[in-house]
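For this depiction, one protein chain was excluded, whereas all remaining protein chains were kept in their positions.
Going in written order, the chains are labelled A and B, and every chain counts its residues from 1.
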Amino acid sequence: MSKKNGILSSNAFYTLLSIILGFIVGAILLSVAKINPLEAYRQLLKGIFGKPKFMIWCLIYAAPLIFTGLSVAFSFKTGVFNIGAEGQFVVGSLTACVIGILIKAPAIIHIPLCFIGAALAGGIWGAIVGLLKIKKGVNEVLSYIMFNWIAFYLSNFIVNLTVIHKESGGEATKDIADTARILAPKSIIEATGASAANWGFIIAVVFAIIVWFVINKTTLGFKLRAVGFSNTAAQYAGIDTGKSFLTAMAFSGALAGIGGAIQLMGMSGRISQFSGQEGYGFQGITVALIASSNPIACIFAGIFYGAMKYGGSKLSLVNAPSEVVDIIMGVIILFIAISSLFRSIFLSHGKKGAV
Amino acid sequence: MEVLIKDLGLLINAILIATPPLLLAALGSCFSERSGVINIGIEGMMTIGAFIGACVAYFSGNGWLGFFAGGLSGAILGVIHAVACIQFGADQTISGTAINFIGPGLAVFLCKAIFDNSSDSPALDTASKLPKLFDGMFPSGSFGYNVFSTYIVAYLSFILVAVVWFVFYKTKFGMHLRAVGEHPQACATLGVNVYRTRYICVILSGFLAGLGGAFVTLATVSQFRPAVIVGQGFIAIAAVIFGKFKPQGAFKACLLFGLCNGIKALLGAGNAVSPNLVSMIPYVVTILALVFVVGSTRVPAANGKPFLKAR
């Protein structure tokens, strides 16, 4: 295969192309809204790279997205489409919040307790869907969607319970105990000026490496991938496919759940009543797609999305609606989704050229 | 007794207002799903319909114009979904997810661009909203007013169920759309145009979802807000699954879910039963239905599978 075809068949090329097309569509929309796209994009870049503080904030935003990205990427590798990361994220964050408020313990115990609670909650949320799939044959995409909304209203219900609801004003819970926060030391926060600087990003990177190792280097990963690619052949080879699906879906859910805990314990410190879905799970789908389901690439795709979210929030400075980020991301997913066809078009043209 | 009748009237009124957006979107979803294209982008299509509906009605002062403009905007997202899924064979769930980014994103983006950086559109006056039936015939608050004098579109949406049923089971197009959702290869060999049939169905699903969204802003809420749709598109999908992918089944499910929404609206805040728990009912009920009647819920065989022609 020629070098040219090598590039034309690589995922990275189409992802890059999709990202560029996303920004082009965004620019067109901004122009239609009579906003200079160059100015808006310059503001976006300034909002990301303008100060070291901004870059720290991008990493803070990236951490939960890397987790939901890993959750979805892991599910893709194992033959499931975890469109339920949204709900698993919510129950994870909710569980960590309840533990963070109601339990009193030193940080060394409190923090792991919150993480374990979140991982269990997300894992169980995913495993229920897995059980419905393998025991009752219920299509997992449908039940994931339903469970997203059940989590959504469950969170709103619990947020309003008196034991954890904020005493006065605001539709939110109390703040979780300081012993349950994962904030960076005061000196770092003061030095960087990022008030929510926390260990989330570091934890996310560690988990990305763990997930990569599990998928590619272990017998468990071998089993899950075999089932993911062909559950019929895996079953024929003696692999318990039901158990594999269940493991994969629970594991994927746990990752999203931990993401919820990271967001709560690192950034927000409390949960507000939702008016609409927060979208971390759906954004995780984008992260996984941009990363072509590679766990290590999820780190970078997560940073990209985190930066876009953080930088996007500064767009109001030039009167540009920050929602342009959602549109750009939607367009990127759409182009990645149809890129397999691009590929065959480009490759067949490439072949003709070579003949 | 009188109070009871009045309460019953209020409940029926709440159902009459809560059901049509779900019903319109669900009927749309039936078209798409039965033709073999999964459309989880219904939510995004409803949201854009809600904004465009409110916006056009605000500037034109004509509720009907806004309503159809809302439908058209949904149809345009339908075209995007259709091109991605039918022409390019994209993963339908991923494309739908993209639509759910683009639809709401675009709605708020345009709202801010048009209405001076506000994410809410200005409130609509009664004249710019959708008209009501027998307006002024019954005294406000009476049983008759609540039951017979609500939005014309609400009654039309119920009639539409019969129309869609007729199209599905009694016309050539309906037979083709059901056939391409089951076995597109067989259809192609018989000269039935699979692409065209699916295009029509997916675009129609966008149009109906857009109408559903526009009903929310032009009847129920009177303005666009980013959270105006939250989840109604997904409830519509749930209704279609619950109704076994049949228009008449989706109708029954929508009435049930409309009842949930109606109860929620009547309960208001600070009641013994949390409205959040009531909101969960449609999703829980759908899960239970999938678990217990799964044997009889036949998903169209070609649902989710791209059909690409080798040439």
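Here are some notes:
Everything below uses one rule, namely that contacts are C-beta pairs under 8 Å (C-beta built on N, C-alpha and C of every residue); 3 or more make two chains touch, one makes a residue touch a chain.
Quick note on the criterion: contacts and distances are computed from a predicted model.
Between the names "HEAT repeat domain-containing protein", "ABC transporter ATP-binding protein", "succinate dehydrogenase" or "Heterotetrameric sarcosine oxidase delta subunit", the one given in UniProt for the chain missing from this structure view is "ABC transporter ATP-binding protein". From the options B:S60, B:N117 or B:T171, the residue with contact to the unseen chain in the full assembly is B:T171. Here the missing chain is touched by one residue of A:Q235, A:S292 or A:S313, and it is A:Q235. If you put the hidden chain back, the residue from B:K6, B:H183 or B:K244 that touches it is B:H183. Where chain A meets the omitted chain, the residues involved are 217-220, 222-223, 225-226, 229-230, 232-240, 348, 351. Seen from chain B, the chain kept out of the figure touches residues 170-172, 175-176, 178-179, 182-183, 185-192, 298, 301, 310-311.
Criterion: only the chains that are shown with their structure count from here on.
Mean C-alpha position of chain A lies 28 Å from that of chain B.
In the complex of the two chains, the chain B residues touching chain A come out as 38, 40, 80, 84, 88-91, 93-95, 97-102, 104-106, 108-110, 112-113, 117, 226-227, 230-231, 234, 237-238, 241, 274, 276-277, 279-280, 283-284, 286-287, 290-291, 294, 299. Chain contact summary for the complex, chain A toward chain B: residues 29, 33-35, 81, 83, 132, 136-139, 141-143, 145-150, 152-154, 156-157, 160, 275-277, 282, 285-286, 289, 316, 319, 321, 323-327, 329-331, 333-334, 336-338, 340-341.
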